[in-house]
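One protein chain omitted, others in place.
Presenting subunit A:
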């Protein structure tokens, strides 16, 4: 980040090219982090100027998947905010199961899958993993492949385990993976009922209805206009009385359709759809 800076006009040129040539729309991403991601790509690939990055994007179609992968922030952990996962286990999911036999869950922006494995472990410990139908999506193909693989560094597993302990899981965290060649290999049966799909929240259409949507730490990369648009789609993708969960420092109160939700737990950012 110490090498150079980039002007807003250059950022606009990049988003316009990407939109035109690749049909992805980053124009309404939050400028502060988008700029930093572009600078990061320029540093990684040693593009000395925005023009060189633009040229590569124009000329080299195979570069684009890498571009998407670098533009997106994939940092995630298992049981991030353990108190939220307790809330899910102790209140949200039991509430959904009061009225249903099964539960449909969408992880929107699942990144490398840690959130999905956390969910599967939670459901397994509740004895209802087989009742759940889970769809996990992300815009980034490269990271989705990682999620499907379920291999994580042992270093990250230390943090994941700490979170699991704070979550007060019933079992021992070590039951859910084996160590192979210095990597944690997750128990694949956990994700038997999970379908991983490439999906763009910005341009993608509503494809299903769910009892529970997790979209945590994804919309922070959008500006407010885009947050509004995506929230409308989330609203449409929920059954009435379904739950939406966002990251612990995100808020729905500014969004246009806030009145169609009620706050179930403000600390953990759990919302419930009450109006169609």
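The definition used in the following text is that a residue touches a chain if its C-beta (ideal position, glycine included) is under 8 Å from a C-beta of that chain, and two chains touch if they have at least 3 such contacts; residues count from 1.
Basically, contacts and distances are computed from a predicted model.
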Protein name (UniProt record) of the chain left out of view, among "ATP-binding cassette domain-containing protein", "protein-glutamate methylesterase", "NADH-quinone oxidoreductase subunit B family protein" or "Pyruvate dehydrogenase E1 component subunit alpha": "protein-glutamate methylesterase"
Which of A:26, A:67 or A:221 contacts the chain that the document leaves out: A:221
Of A:9, A:32 or A:101, the residue in touch with the unshown chain: A:32
Interface with the undisplayed chain - residues on subunit A: 1-2, 5, 8, 30-33, 35-37, 73, 75-76, 81, 83, 162-163, 166, 217, 219-221, 223-224, 227, 247-251, 254
